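Missing here is one protein chain; the remaining ones are kept as they sit in the complex.
So, subunit A:
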Amino acid sequence: MNASRGKSACFALLSAFLLSGCNAVKLGVMNHAGPIAASQWRLYSIVAVVLIFVAGPVLLLTPLIAWHYRLSNKHNAFRPNWGFSWTLEGFIWIPPTAIVIGLAFLVWSYTHALDPYRPLVSAQAPLEVQAVGLDWKWLFIEPDQRFAAVNLLVIPVNRPVHISLTSGTVMQSLLIPQLSGQIYAMAGMTTHLNLAASRPGVYRGENTQFNGAGFQNEKFNVVALPPADYDRWVEQARASGHPLDAAAYPALFRQSSPPQPIVFSSIPQDLFQRILVQSTEPRS
């Protein structure tokens, strides 16, 4: 009785453990929440099917042939001096070439369609966001709304978002797996990322390019809100009375990983531009 209870407890624990493992995939593109990630997942599925045909023959033929022609199996032909056949050459070269040519068309069209620089097609004007990679946090500026936040990006659902990125320090890379792919952020340069969320939710974002001792902490949430909630949130943020002023600004450039997001109710003029220029000026 006792033993069996122990056993079932063990079992429950184990399955909870395994289930928690399955949750991992929910954090990725498989659980996409925006049009870009959705097409990426579609592309992935197409490629996965094609790849079955690429790998299948090798995975089957290798063990079959090796086993069938084993030394101890005396019931088969042994042709030690056979080493060429045009037919086989055809089988070896033509199908892989054909597959690659087929994939090439797919790659060409999807690479253009999913170019991170390409604005999303939508009736609404995109929300402009400026992202600055810092040690070890992200600063997200919403220039039109005139506020900014560290490690928090709030966006309205179903409206395209255009992010301009730069770095106030070393190179970083911004990835929000459920919404879109990543792009590097480099000091003195601007890169672009276009994405949108198609359902409300909280999505994990991160820097994937190692940038020092606080790298692992450089995670943030992207919160996608229905438009009305978004507007309310903007108002709240702007009324929060914590401006990004001369006192707060230098702190951004100090190496730190803030445990909680920081919202700035107002920002200086041309903040992004200023950082862009500042990072290429000689360091004292």
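FYI, contacts are C-beta pairs under 8 Å (C-beta built on N, C-alpha and C of every residue); 3 or more make two chains touch, one makes a residue touch a chain; residues count from 1.
Convention: contacts and distances are computed from a predicted model.
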item: Options "Diacylglyceryl transferase", "D-ribose transporter ATP-binding protein", "Pyridine nucleotide-disulfide oxidoreductase" or "Cytochrome o ubiquinol oxidase subunit 1": UniProt name of the undisplayed chain; value: "Cytochrome o ubiquinol oxidase subunit 1"
item: Residue touching the undisplayed chain, where the options are A:L120, A:M171 or A:A248; value: A:M171
item: Where the missing chain touches subunit A, by residue; value: 17-18, 20-30, 37, 39-40, 43-44, 47, 51, 54-55, 58-59, 61-63, 65-67, 69-72, 76-84, 88-89, 91-93, 96-97, 100, 103-104, 106-108, 110-118, 169-171, 173, 175, 177, 180-184, 186-189, 191-192, 204, 206-217, 219, 279-283
